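Only one protein chain is missing from this complex, and each of the others stays in its spot.
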Amino acid sequence: MANIYFDYAATTPTHPDVLAKMLPYFTELYGNPSSIYKFAQGNKTVLDVAREQVATAIGADEKEILFTSGGTEADNWAILGVAESYKNKGNHIITSSIEHHAVLHTCEYLEKNGFEVTYLPVDSDGVVSIDALKNAIKDNTILITIMYANNEIGTIQPIKEIGIIAKEAGVLFHTDAVQAVGHVPIDVIDNHIDLLSISAHKLYGPKGPGALYIKKGVKLKAFIHGGGQERKRRGGTENVPGIVGFGAAIERATKFMETESARQLILRDYLIEQVLEKVPFAQLNGHPTNRLPNNANISFDFIEGESMLIMLDMQGFCASSGSACTSGSLDPSHVLLAIGLKHESAHGSLRLTLGESNTKEQIDQFVEALIKIVARLREMSPLYEDYKKNNEV
Amino acid sequence: MANIYFDYAATTPTHPDVLAKMLPYFTELYGNPSSIYKFAQGNKTVLDVAREQVATAIGADEKEILFTSGGTEADNWAILGVAESYKNKGNHIITSSIEHHAVLHTCEYLEKNGFEVTYLPVDSDGVVSIDALKNAIKDNTILITIMYANNEIGTIQPIKEIGIIAKEAGVLFHTDAVQAVGHVPIDVIDNHIDLLSISAHKLYGPKGPGALYIKKGVKLKAFIHGGGQERKRRGGTENVPGIVGFGAAIERATKFMETESARQLILRDYLIEQVLEKVPFAQLNGHPTNRLPNNANISFDFIEGESMLIMLDMQGFCASSGSACTSGSLDPSHVLLAIGLKHESAHGSLRLTLGESNTKEQIDQFVEALIKIVARLREMSPLYEDYKKNNEV
Amino acid sequence: MYSEKVMDHFSNPRNMGEIENADGVGTVGNAKCGDIMRIYLKVENDIVQDVKFKTFGCGAAVATSSMATELVMGKTIQEALHVTNAAVMEALDGLPKAKVHCSLLAEEALHAALWDYAQKNDMIIEGLEPPKADVHDGEEEEEF
Partner (left out) sequence: MYSEKVMDHFSNPRNMGEIENADGVGTVGNAKCGDIMRIYLKVENDIVQDVKFKTFGCGAAVATSSMATELVMGKTIQEALHVTNAAVMEALDGLPKAKVHCSLLAEEALHAALWDYAQKNDMIIEGLEPPKADVHDGEEEEEF
């Protein structure tokens, strides 16, 4: 049975055109870009082409793009790097309560090492409180790190407003744009962004490469020490094929973004509408409109997410959930709790993230399957039993 | 003109068989190993297969292998991780003066942050002084980090002796084995190694993945904070195709190691013998026998390495040098200086590292070309002019 | 992730449902942790004549409930009491490490139902302790 993939926020396939561009760099053009013979120097050039492609996608200069081993390293570098380089200025960092673990766990690490971190609350749509942000800024604040768009509920933050506040306060602004780049237009200048994280495998590039945009003038020490790669700021032999693929993928994603995001947005709204109409006790999580064009996150009362996922999987649907059971931890998604969901509802959430392969027909098939699965799981649920008994007429 | 590649220590091509194993994971089996549906869980399984392959190659248990973004990250993690996790025990680290920059720059970073580092001298063959090591160990020593085999001069260290000393002193022992794995047999248990760094692209795997062996019982905090990947010790979506390739490559390298290393060793000795015989004022750097089977490093008096490399390049030969001019820095290779070479000789060094594609014919062609190039550069050299004048009869 | 046995019991849970006027009912777990199990018992002559379950929880939670009911069906009270989480896990060909707590939950649900039965019948079941407040107490996470 062919899979129907609704988990593009988890990862995307590498587009065949992108892979085709990468292939020569494995077996034929394998030179180390640091070597000086022509055979290898060509690979230095292709790195710079990719750098330019990444820079163009976010309105940056190619000198401001440093390649990393993914979104997580970029987030770590940005936050730990600012902490280290600006610790003489202060030890306070502001973030939100709905960041990805790459940001949250890095902030928690800093808390154990003498830094103070403010975790801003979000409203029920998942939007960071601007008032809380303004109030949180202190003399010793050195960094605001707030994600561009949330990976679970899709909510897009008021980035420009945050950028202006940061700028006025003289505080650096980092944004984890891993879910946003290639999906919504981004301009680092217009939004006053100092640091921005990207990951290739979220935009039809290969797993592995990522990048950190470091605005000219921002001091940021090396995080991974080694050879002179990336202008001495990130040691390690460059993943040439991966970076070539990253560049090709981001260029491609940017090119098709307008039409493809519009197409996905229509599908997404159709999906949400169908589910909310046909499945009782369901509610949309995240901002109703200000959200990633491909993200739908819906909670279903009385049932648990992992069970839903497994039943969907048995019918070939790939999706994700905020249930703790999925991750083997005990608490459900910190994002869903932060927007005020009860534990039960957080456990019963389903994240569907659309991509280039998805069609209306797939959504129809999905909704049909979902209706039955939810009904069956409710039949098995002691919570639903109690609900019915308590609400019997 | 086809290139003749003598720079396998800089990087290797990804072997076509290895690439073939990787390919499905880009476009078809692209699931995120953290997702719970079958389509993606299969990728968790292939990561574990690769982990097992890497573990087997060094005599470790698969649970002791953690994937990284390369040798450099593995080195950083090992050293910074021990520094952080064991700082209550002490703040002294012992390394050698001929480590790769991934180790040296990490140690220098620690020196700026309250740690004390001893850089052990080496003898004229590049062998770390065991007496100096013994004398350097203090009560507050927490780590000995000494490379398995040197990337420039190929010298293999007395790893087992060092391991025993570390063990007896109750100090952790890390070894950067990036150049050794897949080229010489390695057994972490027999050598009392606690931490060991590997990089895939040095053994016919793809650029990108690497691994850190962390012996069971060694406490090592996460270095890159994020999702629950790598048993919560290394966040970031795994580079699935890369890791699959890493596993396949290391298994393949181990399988062919005995025969292939023996073949390369014969070629290497032929190369060294031919060059020393046919080119005057030349000398071998590194240990005469206790060296990597594929490494030849030779210094030529009166001439400079980069010029040699460019002239070789013009004839299709890819090689490397320890000259400062190659790297754009001002000092030549710290390794060549550490074994006692004068600056002139260090600048005039050539590193030739052999690999699977090399043949005796290529070496003959190379030696023929080299003889002329050296002669021509000497003709241009004011140092040679002076030498001749001073030694005229 | 899950063994075939687990998947089988998840896809075709045995004894799922309610028992009207059950002799004993036990509910354990809480929504916070994402799993709640309820077990219904019908007991006659010290024998578990019928058992059913309802579960809110992950695949492992459903499968362990299902397996637990199978293992106690037709058993004496004392035999039922000794259906441990280890037995349930073994019968399922194992569980992922992160899911072991689900099998504990099944054991607890069974004990809670037996406790309820004992209370209702004013009897003491030897070796049975009153249900714990939170079945997750005392679990450990892997530490680094």
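Lettered A, B and C in written order, each chain numbered from 1.
To be clear about the criterion, contacts are C-beta pairs under 8 Å (C-beta built on N, C-alpha and C of every residue); 3 or more make two chains touch, one makes a residue touch a chain.
Keep in mind that this is a model prediction, so the values were computed, not measured.
Asker: Specify the residue from the set A:221, A:263 or A:376 that touches the hidden chain.
Answerer: If we include the chain that is not displayed, A:221 is the one touching it.
Asker: Of B:32, B:323 or B:353, which sits in contact with the chain we cannot see?
Answerer: B:323
Asker: Return the single residue from B:303, B:318, B:350 or B:374 that touches the missing chain.
Answerer: Only one listed residue reaches the unshown chain, and that is B:303.
Asker: Out of A:92, A:174 or A:233, which residue would touch the omitted chain in the full complex?
Answerer: For the chain that is not drawn, the touching residue is A:233.
Asker: Touching the hidden chain in the full complex, which residues of subunit B are there? Just list them.
Answerer: So the residues of subunit B touching the missing chain come out as 302-304, 306-307, 310, 314, 323-332, 342-344, 347, 379-383, 385.
We adopt the following convention: only the chains that are shown with their structure count from here on.
Asker: Measuring between mean CA coordinates, which chain is farthest from subunit A?
Answerer: C
Asker: I'd like to verify one number: the distance from the centre of subunit A to the centre of subunit C, where each centre is the average of its C-alpha atoms, in whole angstrom.
Answerer: 39
Asker: Take the average of all CA coordinates in subunit B, do the same for subunit C, and state the distance between these two points in whole angstrom.
Answerer: The answer is 55 Å.
Asker: Report, in whole Å, the distance between the mean C-alpha point of subunit A and the mean C-alpha point of subunit B.
Answerer: That pair's centroid distance is 35 Å.
Asker: Going by the contact rule already set, what residues in subunit C reach two or more other chains?
Answerer: Subunit C, residues with two or more chain partners: not present.
Asker: By residue number and range, which residues of subunit B touch two or more other chains?
Answerer: Within subunit B, the residues that touch at least two other chains are 36, 222.
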